[in-house]
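Every protein chain but one is kept in place in this view of the complex.
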Amino acid sequence: MLHVGLAHFLVVAAALFSLGAFCVITRKNAVGILMGIELILNAANINFVAFEHYSAGGLHGQVFALFVIVLAAAEAAIGLAIVLALFHALRSIDVTRAAELKE
Amino acid sequence: MNPLANAQNLASLAYFGPETVLTVGVLSLFVLDLVWKRHPKRVVPLTAAMAVVLLASAVALAISPLQPVALFNRMIVSDGLGTFFKWIFLATAAYTAGIVAHSDEIPSERLGEFYALLLAILLGMDLMAVSSDLLMVYLSLELVSMVSYALAGFRKHDSRSTEAALKYVIYGGVASGIMLFGISYLYGLFGTTDLMLLAPKVRAFSGGLFLQTTLGQSPAAQLAMVVAVVFVLAGVGFKMAVAPWHMWCPDVYEGAPTPFTAFLSVGPKAAGFAVAVRFFGVAFTELRGDAFVNTTTVPWPAILGILAAVTMTLGNLTALGQTNLKRLLAYSSIAHAGYLLMGLAAASVLGFQAVLAYLAIYLFMNLGAFLVVTAIAQRTGGETIAEYRGLIKRAPFTAIAFTIFLFSLTGLPPLAGFTGKYLLFAALLERGGGWYVALAVVGAINSAISLYYYARVVKAMVLDKPVTEAKVAMPGTYGFLMLGSVAALFLFGLYWTPLYTVTQAATRSMLRQ
Partner (left out) sequence: MAQADRRGSAAQKILIGLALLSALGLAAVIVGRILIGGMPAEGLPAEQRTGLLFQVGRLFELGQPSDFLWYGLALLTLGSAAGVAFSRNIIYSAFSLLGAFLGVAAMYVYLGAPFLAVTQVLIYIGGVLVLILFAVMLTSHIRDVKVTNSALGLGPGAVVLLACLGLLTVVAGGTPWKQLPAAPLTDRTADIGTAFLSTYLLPFEIASVILLATLIGAIVIARKDDPADAGGPPSPADGQRTRAEAPSQETR
């Protein structure tokens, strides 16, 4: 049980995912939500690499994780560009205050 | 090096015409935008360049080889299903470009960027329709998403637009993260993310036929399968705007520039359905006769059926109270995602085919409706129903066209919307059985509800007194687009055999192994 195996990595990933989901739900700050998204992406990446190492073999898991990292950077860039633009428009990045759009 | 893989990459280029054209088009439009930066009448050459790219892509699509084949080391495929969706996307992009060219919402200084980014989304949607590996599904979905975030926030002086982009980026990021986590479990369970290779492994896993695996007998593994499917559905459902992943939809639709809202309500939604058709149709089913039989222990047709019922009810009931036309159409488009899901839930050739046909029809009626909203907002400055009072006196042709679009969205004969709904209901009833009939009944009740809010707009246009008597002038392009859409709606409403044949061929040609 103490010896580290696939399940250990998967449990860490599961916990990371849950914390990310919690962060996304409870944050009001847009940048905070983006941080939660990064946690979720990292959780998925641990899964990919762990599965590759322990059960699938080959390179697919690592390659998939690399693409995820690249896209996460792109997503962060565009997300933060939008956050800055909104901040300049509203002087606030509180997503609950960005409420001109509602029914 | 890997000579075999390289040889296949080279051989695949022959099938990659439309995408190559689009990639070149994206780059050249960025450059042309810089070249014509100070051109006083830059709208004309830029629109012409856009038209040339779209036309070249259409030609490349028309002459690309027809036989179904896997390309680029099984990353994507080329088959009739993908080609059908590519035509839908191309038409959507062309229609949107037509709206944008005359829209005030996109300033002419930034038109080149808009066109180039629109082409990038088109490329992403084309790839979504043909992706046969979940890696490609993820990449192409992100290409569509990321560019959509930028275009939703295109009017940066308008805080509503930026706000829409922020909501979109947050919901989109969460949805794709969840989908990725689901994909990672699929990879863990089956050791591959290739949809066509997944299919036999999924069958073996569920012990459907001969093979029993120890993995498949574990309850936790079956739970892992459910988690994986539901999580992947989250990412795809986000694109389709299906409940409970629809929350971004009304805000983004209202805040984004109207021509882009028009595009969003059709293009990415159709692309989401393209992915869903391939995901469920290839990996999780086997074709027995005309039915796509579920090979998993996850009851995904039932899950989709419940989502369909919830989505359309929620969309229609919320639409009842809307006074802003963009919001009303946003909820209406959520409801339509629900109708389309009924086709997926039917899990038969007729069901998938009905989805394809409905999307082709939906393209004309929804883009038409948004075209009218764009045009009226531009001339009268508002998007609320109040602006449409007495429109029949101020712009008779536009009012009649809008009425036709709205009645077609309701599904009244003899318009094409009826054909689409008829096919969807026929697919459900063909499967028979209690809950399929129940779902069809829910769909029928929803169509009746939707008549109320569509008719409310029509009533304002026809019966209410106009605020002013001033005529509303339309650019010629808009008139042409409206006329074309109306003609298409009557054509598909009265004579839909070709649509039926084409969609059936497309569904049957789906590359499954």
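For clarity, chains are labelled A and B in written order, and residue numbers in each chain start from 1.
Note that in this section a residue touches a chain if its C-beta (ideal position, glycine included) is under 8 Å from a C-beta of that chain, and two chains touch if they have at least 3 such contacts.
What you see is a predicted model; the values in this text were computed from it and never measured.
**Q** Among B:224, B:243, B:325 or B:406, exactly one should touch the missing chain; which is it?
**A** The single option touching the absent chain is B:224.
**Q** Which candidate, B:154, B:292 or B:478, sits in contact with the chain we can't see?
**A** Touches the omitted chain: B:154.
**Q** Among B:73, B:297 or B:384, which one touches the chain that has been omitted from the display?
**A** Touches the omitted chain: B:73.
**Q** Just the residue numbers, please: which parts of chain A touch the chain that's not shown?
**A** 2-4, 6-23, 25-29, 31-32, 34-36, 38-39, 42, 45-46, 49-57, 59, 62-63, 65-67, 69-78, 80-85, 87-94, 96
**Q** List the chain B residues touching the unshown chain?
**A** Against the missing chain, chain B presents residues 1-2, 5-6, 9, 12, 23, 26, 30, 71-73, 75-76, 107, 109-110, 113, 116-117, 120, 123, 127, 135-136, 139-140, 142-143, 146-147, 149-151, 153-154, 156-159, 162, 165, 185, 188-189, 191, 214-215, 218-221, 223-224, 227.
Assume only the chains that are shown with their structure count from here on.
**Q** For chain B, which residues are in contact with chain A within the complex?
**A** Residues 135, 138-139, 142, 146, 149-150, 153, 156-157, 159-160, 162-167, 169-170, 173-174, 176-178, 180-181, 183-185, 187-188, 191-193, 250-251, 254-255, 318, 321-322, 327 of chain B touch chain A in their complex.
**Q** Sort out for me which residues of chain A touch chain B in the complex.
**A** Touching chain B: residues 10, 13, 17, 20, 24, 30, 33-34, 36-37, 40-41, 43-45, 47-48, 51, 55-57, 60-61, 63-64, 67-68, 71, 74-75, 78-79, 82-83, 85-86, 89-90, 95, 98, 100-103 of chain A.
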